[in-house]
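Here you go, one structure.
Here the complex is missing a single protein chain, while all its other protein chains stay put.
On to chain A.
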Amino acid sequence: MAATRPNRLFRNLTAKIAAIPMILTALVVFVGGTVWTVTYSFTSSKLLPKTKFVGLDQYERLWNTPRWLVSIENLLIYGICMMVLSLVIGFVLAALLDQKIRYENTFRTILLYPFALSFIVTGLVWQWLLNPDFGIQSVIQRLGWQSFDFDPLYNADIVIYGVLIAGLWQGSGLVMCLMLAGLRGIDQEIWKASRVDGIPAWKTYIFIVIPMMRPVFITTLVIIASGIVRLYDLIVAQTGGGPGIASDVPAKYVYDYMFQGQNLGQGFAASTMMLLAVLVIVVPWAYLEFGGKKRV
């Protein structure tokens, strides 16, 4: 019996051959690149990679650098706000669109359009809109409301929220679309049943519909989270990290030290910290989601 059964390795051979390029890419480019980066983060590499190991020096310097701490703080603020607000806004918009309104297609298109723009364009547009001399502030002041004061991009304390506005404007449309697809996947019978029972619509959403949309929420969360961690181009286009270093983010720190500062070791150390942060979040989640129990 065992002799006649084909070797497990050769089962589904064509599919496995087809997967080889991707497996190689994953191993060499992602895993290989990661290992290489982590290794060199323990060296004193400057402009060119060198194998002169200096232990944890780069990490020590990293955590004593105010700019790095500022960028971590910014990423946290941006990340938490972005996660919560884009989910809330996206879901509310989707729920509103789901009320069988007229011109739904038109609204959906309008709301999704910002997502078609790159972060660079988004950043520039909002840089202009938020410019105190000719943006929103000056328009409202010219309308007569002289005391109106809104220039987040030139105020170090709130600049990250200026960036957040642009990020939300760009990203909420996509979240809305995903949510709308999820809502459409809910069986209409559920709505009928809840109406028969006299449950108010908001309660149906929160206690019945949202729990049923769990897979959609998880997909959306992963998409938003990956967008948060790699936040870079929006900052570069909108604020350039300024004023001062007030809107810096880890990805920009990494780039600046690797290339402008000609200090690869420092950049590698910072990017390793970014990887660690992602792992700290992803590993427990992946364990809960895929590991342990074997669900049907």
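The working rule: a contact is a pair of C-beta atoms (placed from the backbone, for glycine too) under 8 Å apart; a residue touches a chain by one contact, two chains touch by 3 or more; residues count from 1.
Definition applied: contacts and distances are computed from a predicted model.
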{"item": "Per UniProt, the name of the complex member that is left out, chosen from \"Probable sugar-binding periplasmic protein\", \"Chemotaxis protein CheA\", \"Cytochrome c oxidase subunit 1\" or \"NADH-quinone oxidoreductase subunit C\"", "value": "\"Probable sugar-binding periplasmic protein\""}
{"item": "Hidden-chain contact residue, picked from the options A:Asn74, A:Gln137, A:Thr220 or A:Asn263", "value": "A:Asn263"}
{"item": "From A:Arg67, A:Arg108 or A:Arg230, residue that would touch the chain that is not displayed", "value": "A:Arg67"}
{"item": "For chain A, residues in touch with the removed chain", "value": "46-48, 61, 64-67, 132-133, 154, 156, 240, 242-246, 256-257, 259-263, 266"}
